[in-house]
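Please find one structure pasted underneath; my questions will follow.
Yeah, one chain of the complex is gone here, protein chain that is, but the others are all in their spots.
After this line comes chain A, so read on.
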Amino acid sequence: MKIFSYSLCIVFILIQTINGLYEDQIGKFDWRQQYIGKVKHAIFDSTGKKIVVGTEENTLALLHAGTGKIEWRHLLGSNTKSKITSLFLLSNGKVASISNIPTIVRVFDVSSGILQWEAAVAKDIQPVLCKWAVSKRDIISVEINPSRSGYDLVLTEYSSIGGTENVASTTELPWFTLGTNCQLVFPHLVCLHPQEDAVNIVDVRNSDSHQRIELQHLGITVGADQLVTLGVTKNFVSLRTTGTFSLYKITDEGLQRTSAEWPSETVLVSVPTVKDAEAQDQYMAALIKREKNYAVKIYDLEANQVLEDVSGDMKLPDHAGEPDLLSTFLMRKPNGELSYRYAISTTDDSLHYGSKKEVYWTREEALTSIVQVEMVDLPVSSIEASIEEEFGSDQALGGILGHTIKRLSSQFRQLLIVTQQLLAGQISLVRREAVGNNNKALERDRFGLHKLILILTRPGKLFAMDTLSGRIVWQRLLKNVNIDKVRLYVQRTSIHYPLEPQCTILAKSSTSNQAVLFVFHPITGEPAQFGSEGYVNLDYSVQQALLLPQNEETEYMKPLLLLDESAAPHVFPPTESAINHVVKMSNNLFMFVADTKSCVLRGYSLAKSTADHLASAAVWQLQLCSSSDSVEEEIVSIVSRHPEEKVFSQGRVLADRSVLYKYLNPNMVVVATAGTNHPHHRGYLNLYLIDVVSGAVVFSTSHRRVQPPYHVVYAENWIIYAYYNEKYRRTELSSLELFEGQTQSNSTAFSSFSAPQPLVDRQAYIYPSHITAMKDTVSEQGMTAKHILLGLSNGWIQEMPRAFLDPRRPVVAAATPEMREEGIMPYLPELPIPAEAIINYNQTISNIKSIYVTPSSLESTALVFACGLDIFFTHVTPSRTFDVLNDDFEYGFIALVLTGLTLASFITKRLAGKKSLRQAWK
């Protein structure tokens, strides 16, 4: 019996297997782009053809200078705390990278990217300061550790060939105080304390060499607290105040000011890598800010002069931020002229590479820190627009004649458009265009598979990407906004044709705590006619915002309801129709605000609003976390159902053909709180299902001895959440499903005030991998089966049918034929990871952080956008493509058969006629 049920399970698993990908489908509707993260360190190699970069994402990569493509890339651990602190090019074609927390020295071969050796530096005491340098043969670390008498300086040398730790000498630093900012200009350590008016210099190999130089001696009159930077390059140190910039050479006698004139607008300096290393330390490059663009100047330090013929102006793209890293390469052309190349990293996380003439390429590394993604529909094509104009316009030109004229004119327009497109070669009559075509017009296709991905990133940069090719259609850097807790709302889509689509970004002002809205057209990226260039400065700060449903009166604009710090509601756009819409809804309009740290949820009702004055009143309050001091608990996630999610079936059919009705509460949210129990350091997770209208806790559950990461997915009437089980050391997925029961309390409407108490089914499953992101698939009508997309730490995205996580799966012994008839698999705790369920096949996505899903116009197909260090886009069809013909459908063959049959019937008819005639003559 047991064997039988197991084999049955296997059979079921085989039946449920998702369609894999055929070889010829690779890249047909998916694409991947690889990134490296914001560049923190960039070094040109000695040929100038490669750039070694270390990034904020803890990635070491080699970029090809000509194209900007990644030659190789290493993720140095996915630990978020770990960062590359220093990067050095060694003389023998190797590169050394030093990461902190834990401190690891790694040496790679530049051309191949192969790791030569690595050494983990074990630390008993966390050093106050840790600096690194390279000499000809060694990698040198200088640490300042707290000791009994003050601070000690520890010098350690690692051989660059094998990594053997050589010498460790300790010297005392009596002058060192906490908060001192130091730079290592090997062999000197240059230190500056914000409260002191002097620079301390010490030779790290010789503790007696300490020098203290008053700032006045250096010709700096302002206090050290106004010194902005202490940049360092080779054996030079630069001091920058708000108005001056100066460069000093470090000698054994102290600091020696270089006599070259430095403009006070000098932002960055760097020592260029020089081709044919004869004059390595002779030059210095500086980036000087001008009014609109930047200038790169090359100084000859030995001759103390600017090389005028080399220096020149340079213009970064408009959407680039302020430069914060400069790396340069100098070469001598065959005709003896000097020429330079630069790599500049800017505050919008992009890396620009170019020469005096132009910027050759730009890498948009902001795409590694995506905050929010929305996929928006494209506008209708010009042919369809003319049809819309014909039927959509309200012109009074009635009657048969009027309509005829309208029809004729619109068809004439369509003809014109088609001929234009034919001439422009946009339509191919022979074959459909391949997906990778970049020239494809930005217009909606028949199945809604062509959309625009709006991406909001952490540095405040907004991108619009084409789903077909992954091409960046437009980009824009938000100005003067604080990007912390920023939200993107789609207020009107492109569907309502003559009306323009509109999107709004809600952010905080960078200068005050007040809110700023940026309103723009999602297709063109142009700011809308609001405020100054689309920026609307509000005179209050916003606690929470809610996108309300649209209607005809508001011209299909979804009004944005904003709740300010005193819980007073505001509407954007503040038009009369929008306010009327809110007032009309106000009796049934509720909002809630959750404070993550204090775990307090507050519910507000807008019932008291009138057309003149919108008002809200707090109606409930929940304190979720434990108030005990021995625990640290906070809200880790709040998940609500997608407001436009459609549920096709209102219940589940049981084996006895009765119905288990789903508990579909649109106002329910899942709140997960997690904490640590201090005496034992054991983590726990509480999950609350809260009706945010009435404040009722519908259900709650708790898991002890669990660890993050926690992921929650909530759709229809079920919730799936993932956590790490500390006790058994494995990832588990728990599944909850809520039902009203065999009868529906109210079959027409759902009110939270008369909601029934749901029945809750639950079950947990073991997942054999580490989950970093989780999302459910969405379809337009909710008819298609739901799948769960799981982003794994090894870079896979698995598509798992929800049926695997059904909480009603019975244990094998209790499985009845009825259950089997219902299509429920017997319970097996371990969930499989079949290779064909990996939707990104061999396109590994490093560090998956989140997955976004949007339905297309095809019921069967959903669009998936996954992001992390790489970004990946594909289609998923959870119930297979039941509404489209397969790619390999033989149109030609069918046509051939049909014409053949028709022909054959005509021929046989003729033949039969002849034969009967012949017989009649007999």
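By our rule, contacts are C-beta pairs under 8 Å (C-beta built on N, C-alpha and C of every residue); 3 or more make two chains touch, one makes a residue touch a chain; residues count from 1.
Heads up, the rule we're going with is that contacts and distances are computed from a predicted model.
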Name under which UniProt lists the unshown chain, selected from "Cyclin-dependent kinase 4", "Transcription initiation factor TFIID subunit 8", "RBR-type E3 ubiquitin transferase" or "ER membrane protein complex subunit 4": "ER membrane protein complex subunit 4"
Sole contact to the chain not displayed, among A:81, A:217, A:403 or A:646: A:646
Identified contact with the non-displayed chain, of A:145, A:609, A:752 or A:874: A:752
Residue of A:614, A:635 or A:851 touching the missing chain in the full complex: A:635
Omitted-chain contact residue, chosen from A:180, A:667, A:779 or A:843: A:667
Absent-chain interface as seen on chain A, which is shown: 485, 487, 506, 508, 513, 541-549, 563, 565, 585, 588-596, 635, 638, 640, 643, 646-647, 649-651, 653-654, 657-659, 664, 666-667, 692-693, 742, 744, 746-753
